[in-house]
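Here the complex is missing one protein chain, while the rest keep their positions.
So, chain A:
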């Protein structure tokens, strides 16, 4: 069973010629089949955790370990991490001019699966997955994220999640900027992947709204660069009622 283990992770960014520590010792274990919601106020370091796990060059790991089934994730390049089974659904996916969605998906699937998917089954697989996400087939011929609406970008991220079948899926504020209909469609996509039991999900969100569609096994409150409190789904209800105020003011320290 795939397990992602994060131990005492410290991460800094360089800004204005100074190094600023954002993650200050994160401990978290995500197993295949589990869903962990990471909630927290803006600036608490949630997205930094997501991008650090994917290997974004902007972030410098200054301490701690991350392993996937015992393999050192931090030693891997960005593409190696993806091929090892780590997937990051991005909050702000970038435009890639000149590369069509269909070409991108196929190149990606070929890299992740280690061989080019057979054309006939692949076309069917993409088409059916797009239908379930209520995406127009014409979408496949557009350039990656170019001119996509916010909702289209998120659907496209979840389309990739469904096609690439990672071991660990990190969803970075996938719910932000979505209306209720889009949120439902996107959540259904995430749930289809979860129901296979083969993915460990790290659901990063600012709001409890998405948790009505995607039920977490664990909820962690992120504050000031570390996990301030962990609990079950009931912790989300508490956050819904009380907000992050107690954490922001430094009232709780781990």
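The criterion applied here is as follows: a contact is a pair of C-beta atoms (placed from the backbone, for glycine too) under 8 Å apart; a residue touches a chain by one contact, two chains touch by 3 or more; residues count from 1.
FYI, contacts and distances are computed from a predicted model.
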Absent chain per UniProt: "Glutamyl-tRNA(Gln) amidotransferase subunit A", "Fe-S cluster assembly protein SufD", "ATP-binding cassette domain-containing protein" or "Sulfate ABC transporter permease"? "Fe-S cluster assembly protein SufD"
Of A:24, A:56 or A:209, the residue touching the omitted chain is A:56
Which residue from A:35, A:48, A:91 or A:160 sits in contact with the chain not drawn here? A:160
Which of A:41, A:93, A:151 or A:231 sits in contact with the chain that's absent? A:93
What residues on chain A make contact with the chain left out of this view? 54-57, 77-79, 81-83, 87-88, 90, 93-100, 103-104, 107-108, 111-112, 143-144, 160, 164
